[in-house]
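Left out: one protein chain. Kept in place: all the others.
For reference, chains read A and B in written order, and residue numbers begin at 1 within each chain.
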Amino acid sequence: PPSPLQPPGLPLAPCRSFSNNKIQVELDESSGVAMMKLKSPPVNSLSLELLTEFVIGLEKLENDRACRGVIITSAVPKVFSSGLDITEMCGKSTEHYAEFWRAVQELWLRLYSSSLVTVAAVNGSSPAGGCLVALSCDYRIMAENPKFSIGLNETQLGIVAPFWFKDTFVNTVGHRIAERSLQLGSLYPAPEAHKLGLVDELVPEEKLLEKAAAVMAQWLALPDHARQLTKTMMRKALVDRMVAHREEDIKNFVTFVSKESIQKSLRMYMEMLKKRK
Amino acid sequence: PPSPLQPPGLPLAPCRSFSNNKIQVELDESSGVAMMKLKSPPVNSLSLELLTEFVIGLEKLENDRACRGVIITSAVPKVFSSGLDITEMCGKSTEHYAEFWRAVQELWLRLYSSSLVTVAAVNGSSPAGGCLVALSCDYRIMAENPKFSIGLNETQLGIVAPFWFKDTFVNTVGHRIAERSLQLGSLYPAPEAHKLGLVDELVPEEKLLEKAAAVMAQWLALPDHARQLTKTMMRKALVDRMVAHREEDIKNFVTFVSKESIQKSLRMYMEMLKKRK
Partner (left out) sequence: PPSPLQPPGLPLAPCRSFSNNKIQVELDESSGVAMMKLKSPPVNSLSLELLTEFVIGLEKLENDRACRGVIITSAVPKVFSSGLDITEMCGKSTEHYAEFWRAVQELWLRLYSSSLVTVAAVNGSSPAGGCLVALSCDYRIMAENPKFSIGLNETQLGIVAPFWFKDTFVNTVGHRIAERSLQLGSLYPAPEAHKLGLVDELVPEEKLLEKAAAVMAQWLALPDHARQLTKTMMRKALVDRMVAHREEDIKNFVTFVSKESIQKSLRMYMEMLKKRK
């Protein structure tokens, strides 16, 4: 239905609320804040489909002049996002691996350099790529449940986070904590993640969205233009480095993931996940 | 009057105590420590005149072999320095903007790379350029009054701190705290500033100068030569980066500040300041 503020006779703005298979977005026109929910049960794996919808959703919001900020959260209980979908990296063609990796890069590029204020409301566990999504936002609030953990745990799967995951991590927690955490593939329970600076704030789970809205309001109190230029100043060096090495990074990923030893590791990991259920 | 240690018949050393309109300097020859006080009421705005006198004062001290360290503080109650003088950035010619910005750069270059030990005794609030002055010293002691705040709050005025403000900030508090604080234009009350590492130490206001002298003595216990080379090693990369981009940085500033939208923001800010009085 048209908003009461909508002048009669004018067409509705193109983007106010939309929903795809894996992403659900609602924009509150009065505040300029969108809520983007990942809804790809059981664990919000970052499949090619989810990544693509995520990027399209962000693009729409960026192009919508009514939107100034987006809160990213999960519609699935207990999990924010489990990270990259391993089925996309296993037993597929090299073309598929390349397409998948380009989509991962695209999401990070779009999110890390978004002109919108981006707040992650981390309402569940968030390993690997899920952690990257949170780290790419401007601010991270996490449910204070110690059963929820977050971190870049790639080494535990026998794989290696790419340099831009690493640099995003270093920019958040510093070189030393990153060095140790990445080598150990550490997943930190929410309280420890907060202590290390991996998330900015903990709140009881039922207050998470309320708190996210309050934080968003604080960020939106700043003039967009000055805030955006400042964000660019902080993040441009890393974005440029990634763009400069983008094709090389795709090649590295494809070569690495195509190795029989890595395929075997990933298959074993998937078997383990299946058994765990 | 000549110091009692001054051999009779010899001319006085050129710099022992001097005072300009906006800066007052006294050098204690026995300790080698100078006290430099900013005295430009009501709020020690960094006007072109103050900046120029500040740089000349530092230069004199650096060339005085009796001087090994300088304590920088304010002669004005409740304010260390309110930062760049907005009247210099408003309704003036582009030539004036360029001259002003060059003077801001010069102060930072001189202070950040000074061969003297530099201790900031922050005895009042210190926003924006005032914060930069403190950050450019070797050590910051702040009066523990929570009414005094410090930070780079440029975005709150609709403007953007230049890259070398940002890098000086990052070198002090790390990338993550800088990213958040610069976007939000955060001004931190003294206790929080201390917790974040923006200042090194808090003391009761009445003990500030005493403490600054004690810290200075600790730094002067080191051999000057080794300490200076170490300081250069830590700061040279940023100094070189700034020098390499100096003219470009001036152009950016002049273009930015000449925009009508920015002029309007600054005029509104000045109106607000006037009404507040």
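The rule is short, and it goes like this: contacts are C-beta pairs under 8 Å (C-beta built on N, C-alpha and C of every residue); 3 or more make two chains touch, one makes a residue touch a chain.
Here the structure is a predicted model, which is why all the values come from computation and not from measurement.
A.B. asks: Specify the residue from the set A:L84, A:A161 or A:M216 that touches the hidden chain.
C.D. replies: Per the contact definition at the top, the residue touching the missing chain is A:A161.
A.B. asks: From the listed residues B:F80, B:Y139, B:W164 or B:Y188, report the one that touches the chain absent from this view.
C.D. replies: Only one of B:F80, B:Y139, B:W164 or B:Y188 touches the chain omitted from view, namely B:Y139.
A.B. asks: Out of A:Q24, A:S115 or A:S265, which is the one that touches the chain we can't see?
C.D. replies: Candidates A:Q24, A:S115 or A:S265; residue touching the omitted chain: A:S265.
A.B. asks: For chain B, which residues touch the unseen chain?
C.D. replies: Touch set of chain B with respect to the missing chain: 138-139, 170-174, 197, 200, 218-219, 222-223, 225-227, 229-231, 233-235.
A.B. asks: What does the interface between chain A and the hidden chain look like in terms of residue numbers?
C.D. replies: 154-161, 163, 166, 174-176, 178-180, 182-185, 261, 265
Assume only the chains that are shown with their structure count from here on.
A.B. asks: Centroid of chain A to centroid of chain B, CA atoms only: how many Å?
C.D. replies: 39
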